[in-house]
Each structure stands twice: as structure tokens, then as C-alpha cells.
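Other chains dropped; remaining ones untouched in position.
Going in written order, the chains are labelled A, B and C, and every chain counts its residues from 1.
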Amino acid sequence: MQAAILSFPGSNREQDAEYALAHVGFSCQIVPSHSAADFSGVDVIVLPGGFSYGDYLRSGAIAAKLPIMHDVRRAAKAGRYVLGICNGFQILTESRLLPGALRMNTGQLFVCRSVKLNVARNDSAFSHLYQPNANLDIPVAHHNGNYFADPDTLEQLEAEERVIFRYGDNPNGSMHDIAGIRNSADNVLGMMPHPENAALAHHQSQDGLKLFASLAARIGS
Amino acid sequence: MTEYRIAVQVSLRPDILDPAGRAAEKSLQSMGFAARDARIGKTITLTLDAADAAEAEAKAEQMADQLLANPVMENCSITVTPRM
Amino acid sequence: MNRAPLLKDTDFRQRAPELGLKDNETETILEIQGRLPTECELGIFSAIWSEHCSYKSSRAWLSTLHTSGDVVIHGPGENAGVIDIGDNQAIAFKMESHNHPSFIEPYQGAATGVGGVLRDIFTMGARPIATLNALRFGDPEHPKTRHLLRGVVAGISGYGNSFGVPTVGGEVNFDPSYNGNILVNTMAVGLLDQDKIFLSAAAGVGNPLLYVGAATGKDGIHGASMASASFADDAEVKRPTVQVGDPFMGKVLCDASLALMRSGLVVAVQDMGAAGLTSSSVEMASKGRVGVKLNLDHVPQRASDMSAFEIMLSESQERMLVVLKAGTEEAALKVHADYALSTTVIREITDTNRLEVVQHGACYADIPVDALVNNAPLYHRPYTLKEPEAPFLCQALSAPQPPPLETLKALFGNLNLASKRWVFEQYDCLIRSQTLITPGGGDAAVVRIPEHNKAIALTSDCMPAYVFRDPEMGGMQAVVESWRNLIASGAKPLALTNNLNFANPEDPRIMGQIVGAIKGISQACTALNYPVVSGNVSLYNSTGDDPILPTPVIGGVGLIEDQSFVRGSALSEGQHLVLLGTTEGHLSGSRYLEQLGIKETAAPPPINLEAEQRNGYKVIELIRENHIQACHDVADGGVLLAIAEMCLGKGVGITLYPSFTGAEWFAEDQARYLLATNDLEGLTTALRSYDWQLLGRAEGDSLVLSEGDSVTINTLQEIFEHALPNYLR
């Protein structure tokens, strides 16, 4: 199983993602974002956390305009899995691979803490190993994690059952407590919390591990 | 070619709550100013060469659409002034 | 080559004091140069001889610190201290202040403080793995305090989180003495291999000198000197401007620098910190006993009209100087191109031992480096040591005193003791995926070393109220408290860095505080074999005539050889709680008296270094033999507060047996630890011949005193957690 972890200038959780992916059996390569990429041998593309381009202008906005995002879009169309975590989620919305936008937290402060995360759907490639409605402890670490979409989009997301994770104790003002959503083909997931920081034996929680394991199981089967 | 100074004013769509504006408003009020309806937007200013004002404006609009504003949540308005 | 115009004698004598130079220093410049200097030369002298760069008031005393030991690879003098943690690995660490800039512009001041100390770390070839910050603000009700607190914390958060280094610990305190002069001290910690340490001594005549990173602008020109103003005709242009941090560039600079160092092309590296290009080039030349020739025309510039003086003294951020092996320029530029980082060759290393600065074909400075460095002023400033008063013990308090649980609640609501969650939740403490103990979880932060079973513990400590009452005892106390915090988290203390924040050293009483504190630090370090490997001195911290409390902050690093030794401070249901150490009832400088509004200046709790060693080494052993499962040192606030803090961790209550009464609960005697155990018998057997007492057993949901008074842990939790957010609402 092959994972490609994109590294944009200013990404900083590439290695955190690699530790968790490697733990469930992926072999990982870190792919710099400055040239075109060939994802044909890759099972999952990960857009990691961080501050791509300093998060200047808007989080994820500048990274979303890079040519490599065309390759990501093509790979997603071809059915490869794409996982955007935190800044990765912001890049996915800015590049319209997922709907909506991530605004500044209502509290206006960066927030790093463990949150209660509810698995709203466990029928996804990214969540099928979780119990239905499982409650997880997973940390967030972001300044712009407040999910926003217009009413029609929200309605559509709910109707199509595309909200995969919801906050139990909403840390940022996200609409509908949205913490993570998928595309309709269920191969692209964006989420603000950091499952890779709740995955290893020495972490305070291991509740994020099943996300990576779900993917591994789906790809391996 | 003329040099144009472009200002792109980006503001949150009016139907969207602006917590930063609210916070500034509250601080102002606690300092004794009876300010209300405060909103915070941003202004990107830049210089551009173009044949005429119409071209400058068209380019500015493209820049705003493609990068400077996110239509999911933001509106923008553009002013173009030739640079002397 | 033409020489830039020399200053006229009258201009020289007028400008020198404006740049902070004293009369005798001005004369020395004339002697060294054998003529009047150029404007640029004068700027260089004043920067290198500023208090900040030359340590002219403190150097004589700093040399008395204990700086050697088995673990020390590089002590003070390099960009950061470096210590041995086994397996050919080392830790580089350092603390730096950014006090004055943070008062003027809290966000950028604090942010650039973080950026600066991180550069000190990666300049040595180390990957930054953690930062801490020690913050001191004025009276909470002072009109500026909220704004400064918000701005500083946001600045640290903004820089550190984006750079991608976990901010894992620190301290936040309030005292009116900081009203006009806050303290923002940041500690950075990096990991590197012992055979890949980079130093700043330049070498190799003819080797190219590389300028890496951000362009030079008119930022913080001459920030290193206390120069007030007006070098120029146009005051608006020359007004010292604020430095703006660019964490994105900082991270790119770090990644690219480490890559370049791995490439084998690099001879020496130096970051541009205070006094920018001046101090970095002088330092590289001086350490390597070589000369440096700079062509300023090749220095990337953000403004079009910068003078040689401005370029040499700019404190623009995110810049480094690198000496390359001859002929490797192309290869180096290629490494940097991969990071989209701009790099330029700005000339070379020479054999002249002179600093030569060229701009527009003219020579703007030509100074002998040895004379510049060796003749830096050194002052043995007069000092008066404060005679400590008699101690203040519990017995001296007249009855009646408030019920202990009322005091406990009041203390938890005191911003100095309340939860700092509002602060540390703004810091990403998890990035890198290696943090084992996060803020609030234990006495020290603990960060794992990847691919090993070991970890390091980190802490920062100082009790200014003690230092004020007895500088020597207070200096010692800061050292032993950091030592205890490391031990309580499961570590063996290795070494420390320090940030000595004091007021005006030209006042003999303040100089006495400096001397006393350094003596105390030195004694404690020697006794505990806990050397100082790096540090920083920040003087002239006062508002008008009001000095800050003397604040020598200690940043400690310890090693946990095996992750199973890591200890948090949270008590678990069923555990027994034991106090190790002796309680005599010292109250001076305590939070208790502060809370009661009792003003005194009596001697602070004394430090008994033998008792510290005896108890500290015992706790190290108890943890390794797994006799204790959680541990917490008793610090400000005393035993009852420390017990309550242990209860808050997991929300478990405790029933206390008869032990202390009244004010004794809040005494701040030193060398004490709270030990939580599942196996009381094993622990007490191991503690035979030690002074200990059994305090209680963890159960229920309340803290219950033996007299029957009780308070729910929930109540305490609410007071503790809400104090700071309510204050900032």
C-alpha cells in the first residue's frame, strides 16, 4: 500500500501523518508540491496539517492554486483516496474538491486541545472500522476550523449523509458541528481534527488509528 | 502601458456573522464608544500595468475571482486608479 | 578604494552618546581607529559594545557560573548550549528575552522573540523539537495588561504553531512591578547528532560568505543599543520600526539550512539576531581569527535607499550568514533553490582580521576585529548586597485565620495560581507527535525522542518575590525548583539555560540583586551538578524609576532514559498520598500572605542544598523502582494547593488525615514532593530514614479535611479554570 504525503511550503505535519500511516502498513513518500506529480502507483494522497504558504491571505488558498492540485483532482476523479487533515481540509475546500469554507474560529483564538468527536457515519472508507456513533477523543490544533457553507450546501451534505465526523463539544463554531466531510464518491475526506496525533502507543488517545486502519483495510481488500 | 493602482476590498458577506467585528465592537463599547455594526474586511492593494483602465479592471476582477476572495463567504469590490 | 566620509569631531561627540556610548568608550574608538570613524563604523562599535551584545555589566559575574560537567558538549558562548543525551545524540537549548519589543508591539515582539531563539537552535544544526515561554505581566487591573497578555500569547502562538514546533510549557505571572515593562522569555530546544554540530567560527581565507533568507529592511535598526532616536535629519524615517516576524520564511529557512548543513558544503553558520549583519559577521570573524569583507551591494534590500549604517544595523528577521567551502557556491544555491529561498554571495573570508564593509565602490567601515571585540567595555559596577531579614514563620501570624478551604478557593482564583489553559490552548503542543506530557499534565513537559525509548523533560521557573527578598536564596531557589520539576516528571536533571531579567545595573542595589542571584544560581548548580550551558541577560527593565522584581528565569532540561519512568501529577482513585520533606512553616514571599494582604519583606524560605539532593535523588530512585505512580513538587501556594492540583488532573477527591493546620497548609518550605502510590507499604519501607508523612487517600469527589470541612473537586475545578477566561472576557 502506497501513500503520498504532499508537502507544501509551510506544511508541518507531514511526518506526523507518516508515523500513523506507516503504523497501519502504508509505505509513504513525501511529495514536494512544486512540480507535477504522478499518482498512478499511489493508493492514498494525504494533504497534511500545517500552514501552507504561511496561511497568508486565507488558509489553504495559495496552495490550492498550485498546478499539483490538478494532479490531485485527476487522481480523485480516477478513484484514488484523498485525505485532507486540518490545513489539508482547508486546501481541499479552497480548491473546491470539497464544498464550503473554513473560517476563523468563533473564539478568534488558535485552539489546541482534545475534543469529543462523534462518528456520524461509519459506512465510509475512512470510518468503517468504528462502531456506529462511536465517540472519540481526538485533538484539534487550528485557528481557522470553523466550517461554513450556505444553507443549500449544508442541506445537501446532510441529505447525502456526507458528514462523517461531528464535534461533541464544538471548539470553533462550525455549522452543524461539522468536523469532517466526504465527497459523494466517498474517496475524498476532509477533517479538521488530527487523527494522526491520536494513533500511536505513546499518544494520550489512540482513537484516530481506526481511521487509517479503515483506509488500509479498504485498500488492502 | 500605464501603471494602475488596484485596491480589492474583500468583505464578509453581510448575512454572515463576523465574530472579529463583534469583538472589536465590544472592546470599543467598553472603552466608551457607542459603535455598532462593526465588521472587519481586508483590502489588497497592488500595482499592475495595463493598456487602459478597462483592462486593469478586468485583470483585477480575475485576480479577485481566482485568488483574492472566496465567493463562498466573501464579497469584493474593486477600485482602479491610474498612477501618476 | 575611496573611503566614505569620516564624521566631524562635533558630530561624533554628539552622536556617540545618542547611540548609548559612554565617554571612555568614545575615546577607545578613536584609539582603535587612529582617526575619527565613519557613521557606519560608529554604528558598528555602538552595537557590539551595547549591553545586549557585550554583556558589559554582567560579563564579569557570568564567568563565575558553573558551566562544566560530564554532559556538557558546548557551554555558554555558542548560539545555544549543547548537552549529551546518549546514543550520539545531543540537545541544543537556549532562552532569550524580547521584553522591550513586546511592550511596544506585543504580537510582533513576542513572535520575533520566538523566531530569534529558534534560529539560535537550528544554526547549531539542531532540529527544533520544543519551545517554552516564561511571561510576566503587570497588575491584572492595569489598563494595558489584558491587551499585552492577549497580544503576546497570540504572537507566540502565531509564530510557533506556523513554524511547526510544539510549545509545551512555560509560566505566566502578574505583578505590578511589570506594569510598564513586561517580560517575554522564550526557550527553544533542538535535537541533533553529536558529530554534526555546527559552530560559528569562520575559517578558510577566500571562502565565500553567503547571505541567506529574507531581504534587509529598515526594521528595528539599532535595536540592540538603547539608542533613543534621531541619527538623522528625518526623524520619521529613522524612527525605530517594529520587526515583523514571518514564521513561514522562518520554517523554510530552518529546513533549507539544515539541508545545506547535511550537504557537507558548510564551514560555519551564524544567524542574524540582535545587531544583525554587524554582530553576526564580527562574531564569525572573531571566533575564527579571520577577517570578513562584505559588499553591501549584494545584500538583498527591501527599501531602495538604505545606507551602509542601516544595512549593517538592521534587525530584519529570518536571515543567516553561512561560510561555504570554496567553490561550492553553485551547489549551495541549488540546495536553497529547492526551498525557493533566496541566497546571495556577499563576499568572503579574508586573512586581515578586519571587518571591511563596501558599498557603491567605497569603503564604509574598516575595523580591526580583535580590537573591536577585545576592547569591548567591561564594567565592575558597584553593588550593595541586600541583608536578608529574619524569616516569617506561621507562628508569627495572629489568630484567627480564614478556614483553609476558603483560602484554597481564593488562591485558585488568583491569576498567578489559576489555570493557564487560556494561554496554553493557543499553543500547538502536539505537533511532531512526540509530546508525552502536555501543559498542565505534570511538573515538566515531556517530549519523546523519536525512534528511541527515551524522552526529555523541560521546565521554566522563577519566584521573583523570593529573589527580591534575598537575591542569593532566590537565585538558588529558581535552580532547585526547576531541578525538582524535572525530577517529579521522571527525569534526571542534566543542565539549564537562564534568562537574567533585571532593572538598571548602574543602581548599586540592582547590581546587588544581579550579583546575589548569580551567586545563588552558581552555588545551586555546583551542588546539584546541574550546569548552566547557555543564557541571556536583559537589563534596564524598569518604568521610570520603578524597577521590575528581579527575575532570573531558569530553563531546565532533564533526561528520562525510559518512557516507563514518565510521571504526571494527576492523582488516581485509591492512591495514597505521601509528603516527602520537612515543613517548618515559612511564609515570607508566599501566595498565602499575598492573598491575606499582609505586606512583608522577610527572608524567603531557605534552601538547604543537602536536603534537596537527598530528597531529589530519592525521588529519582522511587520512580525507577516504580514505588510512585504520580508526583508533584510543592511550590508556591504550599501543600494544600499542590494536593488540590493533583486532584484536578483526573477529577478525583481525597480524604486527608490529620497533619497540618491553618497557615501551615500554605507554607512554602522547599525540598518537598508529593508522592502518590498504589503500594503504601512498599513506599514507606523505601522511605525509611527520610522525613515523610502520610497525607491522605484519593477517593470520592471532594477534598475533605480531617476536621470535616470539604469542597467538591468540581467547585475547585470551576474556580481554577474560569479565573483567567473570566478576567479576559
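Going forward, a contact is a pair of C-beta atoms (placed from the backbone, for glycine too) under 8 Å apart; a residue touches a chain by one contact, two chains touch by 3 or more.
None of these values were measured; they are calculated from a predicted model.
Shown is a single representative of every chain type; counted across the entire structure file, the complex carries the copy numbers A x1, B x2, C x1.
Keep this in mind: only the chains that are shown with their structure count from here on.
With centres defined as mean CA coordinates, chain C is found 41 Å away from chain B. Spacing of chain A relative to chain B, judged by their CA centroids, is 30 angstrom. Centre-to-centre separation between chain A and chain C, using Cα means, comes to 36 Å.
Within chain B, no positions touching two or more other chains are listed. Those residues of chain A in touch with two or more other chains do not exist in this structure. Chain A makes touch with chain C in their complex at residues 9-10, 12-13, 15-16, 19-20, 32, 34, 49-51, 53-56, 109-113, 139, 141, 143, 194, 196-197, 200, 202-204. Within the complex formed with chain A, the residues of chain C that make contact are 154, 157-158, 161-164, 246-249, 251-252, 338-340, 424-434, 436, 438, 448, 563.
Residues 16, 19-20, 23, 66-68, 70, 72-73 of chain B are the ones that touch chain A when the two sit in their complex.
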